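The other protein chains are all here in position, but one chain of the complex has been omitted.
The block that comes next holds chain A.
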Amino acid sequence: MVDRSGTPLVELRDISIAFGGIKAVDHVSVDLYPGEVVGLLGHNGAGKSTLIKCLSGAYKQDTGDVFINGERATINNPRDARGYNIETIYQTLALADNLDAASNLFLGREITTPLGLVDESRMEAETRKVMGRLNPNFRKFNAPVSALSGGQRQSVAIARAVYFNARILIMDEPTAALGPQETEMVAELIAELKKQGLGIFLIDHDVHQVKRLCDRAAVMKNGELVGTVEVDKVSTDDILAMIIAGKKPDHLAA
């Protein structure tokens, strides 16, 4: 069981963000503790990704605050988020297709020689090390990422998030483009990272997967938070009802 007695690793408090009059996220509060996986569920357009982008620095919330380790955090751009050890694996993977795995892994954080030049050999060596752990079958170190399969691209994106000692990991549908074997690999990785005490936000459409991988599930509908439940105390049908009907199961509502 996750210990929720201390300060939460992340606390999103009363976040709202609107795009041209449409409230994409409407006064939502979610928290995350060390060693915990919180699933974010909801229909397309429910506001999950938008909410999480306020934490990863891609968007700036209109109102509300982000607290990291109990302290108020100012996140204006992705660089700030990285400064708080927040790493994100985007649904689109956010890889530069024309560059190789090492260049993508270190994009924005290149290893340089004392002369200030990029140290390609060391970056490739580090990439080989981390990929050897994540995906031992990975061989295409010198090919542009566009030449890789979906699973290989995914492992590059995951390697990038894991390599830099993330404390908080955001995964936006990490298994959407993967086959069963690779999905299993991601599941194992999540369990491993959880053990190391990372906090993980997992955005997913697959209710069964959320029930299997997550400790808690936060369900959103039309920009509002329906509720946050412990997955062990509810059935998949309960969660589905929350997603579709937008109301909490009766035995928890009280």
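One rule holds in what follows: contacts are C-beta pairs under 8 Å (C-beta built on N, C-alpha and C of every residue); 3 or more make two chains touch, one makes a residue touch a chain; residues count from 1.
By our rule, contacts and distances are computed from a predicted model.
For the chain that is left out, the UniProt protein name among "Cell wall polymerase", "Electron transfer flavoprotein subunit beta", "Xylose transport system permease protein XylH" or "NADP-reducing hydrogenase subunit HndB" is "Xylose transport system permease protein XylH". If you put the hidden chain back, the residue from A:125, A:191 or A:244 that touches it is A:125. Across A:45, A:64 or A:78, the residue that sits in touch with the chain not pictured is A:78. Here the missing chain is touched by one residue of A:88, A:135, A:152 or A:183, and it is A:88. Contacts to the hidden chain, counted on chain A, fall at residues 56, 58, 77-79, 82, 88, 90, 92-99, 103-104, 107-110, 112, 116-118, 120-122, 124-125, 144, 146-147.
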